[in-house]
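Here it is, the structure in full.
Every protein chain of the complex appears in place save one, which is left out.
What follows is chain A.
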Amino acid sequence: MGMKQIIVGLMAAVSVASAVEQASAAKLEDVLARGKLVVGTGSTNAPWHFKDASDTLQGFDVDVAKIVAKALFGDVEKVEFVNQSSDARIPNITTGKVDMTCQFMTVTGERAQQVNFTIPYYREGVGLMLKEGGQYADYAALKAAGSSVTIAVLQNVYAEELVHKALPEATVDQYDAQDLLYQALQSGRADAAATDQSSIAWYVTQNPGQYKDGGYGWSPQSYACAVAKGDQDWLNFVNTALHEAMTGVEFDAYAASYKKWFGKDLAPPAIGFPVEFK
């Protein structure tokens, strides 16, 4: 993928070139004075950030950004989304084109050297999607079947290794696009599809009674929003907004969004002693 390398290379160059710019340390005041929050996200990944049939941007990332907008302005609509590809997530932060990015961004040490991550708002992992009423009931049945099961997975250098972490003997078929995984499962060419648990949750919700989650997740990664380095006040503010969405006053909004996109109810945080110090 020469193109990808070009992008990554140029983005890195731009990030370095713009490091000087990051000194301005009054983002919170700037955003409040502007009257709206500018958030970078994508538009092509359900259930994170995608367009509905009437062309409105929606998804879990979008809702998380709206929760931050509400903390700022008391109004979830005071947010402007900048459409960006995954490759543009870090450059758009470092060049100041966005106040923050919420775009299913996996927290890694390498990225944390370029931007400041907020606290995570979701823990992603790989799961197995099965057909409802199919030959295999769940993960245990797939594992017991050994090499006679075929698993569909998105094409990747590490795809085979990834599947074998959970199902050491399974046959692995790699596909080019997400919808082809689902077609392989639907047509019976694969016994299960290994993909992000959030994708499974969304697809199961979209096709009720047809598919199910195999009940096993592996390969964890944290999703967090990211802001520019050098402004601790802004980072603290976004962290506070996210924290209270998961444990405090905005829990209902967070839980409603979680239910909408992942189809699962969240238990409210225990009242009394703060959950985070348990």
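As a convention for this text, a contact is a pair of C-beta atoms (placed from the backbone, for glycine too) under 8 Å apart; a residue touches a chain by one contact, two chains touch by 3 or more; residues count from 1.
FYI, contacts and distances are computed from a predicted model.
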Considering the UniProt annotation of the chain absent from this complex, which name among "Metallophosphoesterase", "3-methyl-2-oxobutanoate dehydrogenase subunit VorB", "ABC-type Fe3+/spermidine/putrescine transport system ATPase subunit" or "ABC transporter permease" applies?
"ABC transporter permease"
So one chain is hidden, and I want to know which residue out of A:A33, A:A53 or A:A267 touches that hidden chain in the complete assembly.
A:A53
Write down which of A:G74, A:G109, A:P208 or A:G272 is the residue touching the left-out chain.
A:P208
Pick from A:F104, A:Y139 or A:Y182: which residue touches the chain that isn't shown?
A:Y182
Residues of chain A in contact with the chain that isn't shown?
3, 6-7, 10-11, 14, 17-18, 21, 43-46, 50-53, 55, 82-85, 87-88, 91, 95, 97, 177-180, 182, 203, 207-209
